[in-house]
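Working notes, beginning with the structure itself.
Excluded from the complex is one protein chain; the other protein chains are retained at their positions.
After this line comes chain A, so read on.
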Amino acid sequence: MREGLFGAVIRTKFAEQMAYRSHFIISVIMLVIGDLVVPLVTLLVYKSGASFPGWTMHEALLIQAVFALSKGVAFPIFFGMVGTTLGHVREGTFDLLLLRPRPVMLMAMITGFDPDDFGRLFSGTVLFVYALSGMAMPGGESWLQFGLLFLASVTMLCAVSLFLSGMLFRWVGSSRVFDIFDAFTSFGMYPGTIFSKSMQNVLTYVLPVGLIAFVPAEALLGRSGWEGLWALLPAAGFLLLGMVYWNRMLRGYTSAGG
C-alpha cells in the first residue's frame, strides 16, 4: 500500500506519542484545563455582575472559544516546527532535515506535528457549543463568513509560527519565543472594543491579533457583514511575509561543530 508523506509522518508521530500513553493523556488533560482558565475567569466576571461592555457572557465566551479552536488546529499542525527548530538548530541536527528531498519548511512543519495539542480542539469545541447555546443560532451567511475568517485566523497563526521558528535560526536556543507568542496573542482573547481606540488600531493593523478570534466571532454574531472579509488579505500577506522571513533566516543556518 502506498502511503502519502503526510499520512506516514502523522502515523509515525502518533506512534511516538502513544509510546508513553500516560504522558499523552496527562498532556491532553493539562492543555484542556489550561485553555479553560481564561473562559472560567470570564464566567466568574459575568457571574459577579461585571461584564465586557456591549458583550453578553456567551458572546465573550464565543471569542475565547474561537481562539481555542484556532489554536486547536494551528498548534498541532504548525507550532511543532517552533520546537523542532529550537532543538535541532541548537544541537546542529537540523542538518538531517536538509538531507531530505522535500521543502525544508514542510519537513520542519510535519516532523514537528504534535498530536497532543489536539486537546485544545476539544476544549475549544466544548466552549464553542456552550457559547452558542446561550444565543440565537447564526444564519448560513454568518457561518460562511465565519468559515472564511476562521481560515484567516489559522493562516495568521501559521504565519506567527513561521516568524517564531525563523527567529530561532539566529536567536539559537531561545525557548522564550513561546512567551512572546503568549504575550502577543493574549489580547486576541477579548472583545476588541474593550480596548482604547489607539490600542484597537494596533491590534488590527500593526499586530493583527484581533484576526485570530475577535473578527471571526464578530462575523458569526452577524456584527460585521461581508466587509469583514477584508481580514483575509492581511492574513494572506502575513503568511507570505512569514514564509519569506523563514527562508531568509534558514540561509543563516550554520549547523554545529562536527
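Some notes on this structure:
Quick note on the criterion: a residue touches a chain if its C-beta (ideal position, glycine included) is under 8 Å from a C-beta of that chain, and two chains touch if they have at least 3 such contacts; residues count from 1.
As a convention for this text, contacts and distances are computed from a predicted model.
Remark: of the listed names "ABC-2 type transport system ATP-binding protein", "Putative zinc-finger domain-containing protein", "Aldehyde dehydrogenase family protein" or "Cytochrome c oxidase subunit I", the one matching the undisplayed chain in UniProt is "ABC-2 type transport system ATP-binding protein". Among the residues A:47, A:197 or A:251, only A:251 touches the chain that is left out of the figure.
Residue A:4 is the one among A:4, A:53 or A:140 that touches the chain missing from this view. Of the listed positions A:19, A:137 or A:206, the one in contact with the omitted chain in the full complex is A:19.
Residues of chain A that touch the chain left out of view are 1-5, 7-9, 12, 15-16, 19-20, 91-93, 95-96, 98-103, 107, 251, 254-255, 257-258.
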